[in-house]
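Below is a structure I'd like to ask you about.
Left out: one protein chain. Kept in place: all the others.
As written, the chain order gives the labels A and B, with residue 1 at the start of each chain.
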Amino acid sequence: MNETEFQAYVQDGGHVETGDPMPEAYRKALIKFIEMHGNSELMGVLPEREWILRAPTLQRKLALTSKVQDEVGHAQLIYRVVEDLGKPRDACLDDLVAGKTKFHNVFHYPTKTWGDVGVIAWLVDAAAIISQKALLKCSYAPYARIMKKICWEESFHILHGRDVVLTMMTGTEEQRELVQEALDRWWGPLMQFHGNPIQADDDPMYLWRIKSQANEDARQQFLDGYVPQVWELGLTVPDPKLRKREEDGVWEYTEPDWDELKHVVTGHGPATERRLGFRRMSREETAWVRRAVLAEAA
Amino acid sequence: MSDNSVAEEILELADDELLIGWRDSEWTGIAPFLEEDVAFSSIAQGEIGHARALYELAARELGTDADALAFDREPGEYRSSPLVELQLVPDWARTIARHWLYETADAIRVAALKESSSPEVAGLAAKIEREEAYHRMHADMWAERLRESSERERFEAAVAELWPYSLGILPDSQRDEFRAKVCETLGRSTPAADPIERGGHTDDFLPLWEEMTSVRRSVAGASW
Partner (left out) sequence: MIWEVFRQEREGQPFQHGGSLEAPNLEFAEAYAREFYGRRNESVALWIVPRDAVREVGEPYVADVFDRDYRRVDGYSIKVKLKEAREIAAKSAGALSAEGSGPDARAGAE
């Protein structure tokens, strides 16, 4: 099969397994996309793990530890897929801490309060799940298969997030302010999360059927599902233009700053360097363990 | 027996489980490799879960609730042993040494609690013992692997350093059994050492307490 035939094959619903012949461009695109996903799961752990240590009840501590554990587990599944495509996990992690590869914008921002914990688990995870559900149809079958497990585990996270937010919204005035303040800070990154509205026909990820949902469709799905949930709690969204058009059900909003998104994902977010530095440090400190335990014969 | 006999019996264990669970959860996301990260996180959750069950039991007697016991006491009121307070991240050798020493000691004290005159304490100890079997397996597996590896000395140095602390986990009456178990595994006698007893807190405890209770204290009396 040449590239054109392969593209027709995947667009027609054809599946690709690990050992199958595939165009080099496809394999490289897969590695880049899937590696970024793995990086994101791993970097997403860092903002959340601080709050495990500060969780104000035993139940929240357990729930948050479990959520983060799932995310580490997802990173493991994802990097295994990348490794089987030809890039070893160690190479992925080395490139990540060296700032050579990317991860999603939302994990470049700091967290400030327990309000962030609720907003992240409720809305950031919701935005991610929309993308992840679309990946269930990925032409590369090993990746589509792990997405099934990932989506199932993520369903617990959203419930946890909503519970945290609802408890605060039905609590004190101070707690409600914590949620609103967190939402004000996270709204911008959330609107940028699904990427700029590139046309599907121009998106190689779409042509290879690695992605099967256009960026704008994902964003609209997010707004449709979650803005009503935000408003019904009496929270405001910091975008005066945000509204759903009656004629066609399309959400209008202030155009996100796409330059800012590009700037952030290329390693210039407010928390990027601190987080990569922390990962680099812990990776260096535990290198001896990997050498002694994984590299040496059992 | 005093009025708060159940609480007296189990608060030391509860505080130890809470703090070692808290320390173990510091590794979430940064463990040596991803598979172990997931496994170690389960151990941390197990310990917090045990702490919760123990606090709930004590709370019934004391007329309060588990979260209040876990988070609303003043630093001086915690009964934790110095071993579990130590800040060990990112040192995996010392973390495994503590994990192994703690699980070995804990097995002895939990077995003793199964003989408690309080049926609730005995019952809870039996449940904890069932879950701790998995923790012990994990600790033994790692201790053996490190002892057989090229990094054996690093691990043994960590065990030697933490040995006096680990003696402080148990009451005097249970220490000989602990010495015998450790000696059996290491294949040599344990070093003579003065136990570092419960009662004082290490320098690592106060920063831990401050971080652990920071959100809780930010809005007094709130539900979270």
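Keep in mind that, in the parts below, a residue touches a chain if its C-beta (ideal position, glycine included) is under 8 Å from a C-beta of that chain, and two chains touch if they have at least 3 such contacts.
All of these numbers come straight from a predicted model, not from anything done at the bench.
Student: Just one of B:M141, B:A157 or B:L206 touches the chain that is missing; which is it?
Tutor: Here the residue in touch with the unshown chain is B:M141.
Student: With the missing chain put back, one of B:A39, B:A112, B:L186 or B:A222 would touch it. Which one?
Tutor: If we include the chain that is not displayed, B:A39 is the one touching it.
Student: Of the residues A:L30, A:L93, A:V106 or A:I146, which one touches the chain left out of the display?
Tutor: A:I146
Student: Mind pulling the chain B residues that touch the left-out chain?
Tutor: Here the touching residues of chain B are 33, 35-36, 38-39, 42, 137-138, 141, 145.
Student: Considering the whole complex rather than only what is displayed, give the residues of chain A touching the chain that is not shown.
Tutor: These residues of chain A touch the chain that is not shown: 19, 73, 76-77, 80, 84, 89, 145-146, 149, 153, 293-294, 296, 298.
Note that only the chains that are shown with their structure count from here on.
Student: What whole-Å value do you get for the distance between chain A and chain B if each is reduced to the mean of its CA atoms?
Tutor: Chain centroid spacing, chain A to chain B, equals 34 Å.
Student: Going by the contact rule set out above, which residues of chain A touch chain B in the complex?
Tutor: Checking each residue of chain A against chain B gives 42, 45-46, 49, 51-62, 65-66, 68-69, 71-73, 75-76, 79, 89, 113-114, 164, 167-168, 171-172, 174-175, 278-279, 281-282, 285-286, 288-294, 296.
Student: Spell out the part of chain B that touches chain A in their complex, as residue ranges.
Tutor: It is residues 22, 25-26, 28-35, 37-38, 41-42, 44-45, 48-49, 51-52, 55, 66-67, 70-71, 89-92, 145-146, 149-151, 154, 211-212, 214-216, 218-219, 222-224 of chain B that touch chain A.
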